[in-house]
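Could you have a look at this structure, given as structure tokens, before my questions?
Missing here is one protein chain; the remaining ones are kept as they sit in the complex.
Right after this comes subunit A.
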Amino acid sequence: MAGVGAALLAGLLARLALVLYGLHQDRTMRVRYTDVDYRVFTDAARLVTEGRSPYRRATYRYTPLLAWLLTPNVLLTEAFGKLLFVAGDLAAAVVAYRALRRRGTPAGRACGCCAAAWLLNPLPMAVSSRGNAEALVALLVLATLYWVEAGSVGKAAVCYGLAVHMKIYPVSYALPIALRLSAAPGRGALRDRAAKGTVMARLWHLLVTMLNRDVVLFGTLAGSVLVALTVAFYHLYGWEFLEHAYLYHLTRRDIRHNFSPYFYMLYLTAESKWSFALGLAAFLPQLLLLLVVSIAFYRDLAFSCFLHTAIFVTFNKVCTSQYFVWYLCLLPLVMPSIKMSWHRAVLLLSLWFMGQGLWLTPAFFLEFKGYNTYLFIWMAGLLFLLINSLIIVQIIAHYQKETQAAKKLKQQ
């Protein structure tokens, strides 16, 4: 426990230092530390305190809950939101630690994984201290996985419904969660029967056995939470709530430069007749990979969701740094299952940072110096895609759940 406390304290102090530094940079330098989105959140919160719709603020495309949560930004201090996100970071680390302990990971190892991958990782530190709300969604996702593993389907469903309401991407976890719930202990008889046959027959069998009590309960409860929040906010803010909080994200086509390998292709073809077809072509690899990975690894829910998110982010049509937090929050849960040498892990991590650096350099010259570096940014984006894919392949290849390894030893 002392180790966990120390790690939490170190994580907290580092984040508070960054928040304070951010205040200084915002006041004294041309380039602000605080993310533009934080300004949007605060403006939306101000509108809420005035009894108006947060969607009066242009580019506010989030749940009204967030604007409500950040009303102390207006009533107390503008830094309140950042402190809330920092608290969310720490809470996420605590949930990840408890999930690891529940899976039987020794305390020291669990603490080390949480510290290395999350608490002392500069990326989630920077994301929260700059004022992005990703930590709150990370906390809800981790809580969902924790409660599913603990067998509390109701609590997991509530957390999941809330997570999907705040950010749409957790929707992709529905399939692995459903498969996991259908494969829980005591339901093996249903699975074992008719497990042979063609691929289609096995897929059909899998779909049929998915519909058990826990899956139906989870789906019903999560759906109810989502519908209740949607109806309530629709009643308050009308169509613009649906448009900005949900529909915008489903139809979003961002042609400005970002880490996505598709950005330049979408920018050049934005007004072309091929735009829709290319958008669809960009979506198909993502969909296929998510389906296959769900079926291949659902027995380890955290690993399945980690792969899901890494694939989703890597192949998405829009990708910014804060998206990395979506899968980094799950990394502590999967680290004990990945049997990889330190050299290989450090090499992959270096490649990941190098890939970002190679993208950020031409992006800086485009944004701040006005040079035409689109081709370089595009090539760096493709290289980053290759690096991320290599990392995902290596993680899959070195994944070894403890029980699987123990079974193999027994069989020998």
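Just a few scattered comments:
Convention: contacts are C-beta pairs under 8 Å (C-beta built on N, C-alpha and C of every residue); 3 or more make two chains touch, one makes a residue touch a chain; residues count from 1.
Rule of thumb we're sticking to: contacts and distances are computed from a predicted model.
The chain not displayed here is annotated in its UniProt record as "Phosphatidylinositol-glycan biosynthesis class X protein", chosen from "Thioredoxin reductase 1, cytoplasmic", "dolichyl-diphosphooligosaccharide--protein glycotransferase", "Phosphatidylinositol-glycan biosynthesis class X protein" or "AP-1 complex subunit gamma".
Of A:65, A:83, A:107 or A:255, it is A:255 that touches the chain left out of the display.
Of the listed residues A:83, A:282 or A:360, the one in contact with the hidden chain in the full complex is A:282. From the set A:143, A:311, A:330 or A:380, the residue in touch with the chain omitted from the display is A:311, counting the whole complex.
Taking the whole complex into account, subunit A touches the unshown chain at residues 39, 43, 56-59, 191-192, 195, 202, 254-256, 261-262, 264-265, 267-272, 274, 278, 281-282, 285-286, 288-289, 292-293, 295-297, 299, 307, 311, 314-315, 366, 370-375, 378, 382, 385-386, 388-390, 392-393, 396-397, 399, 404.
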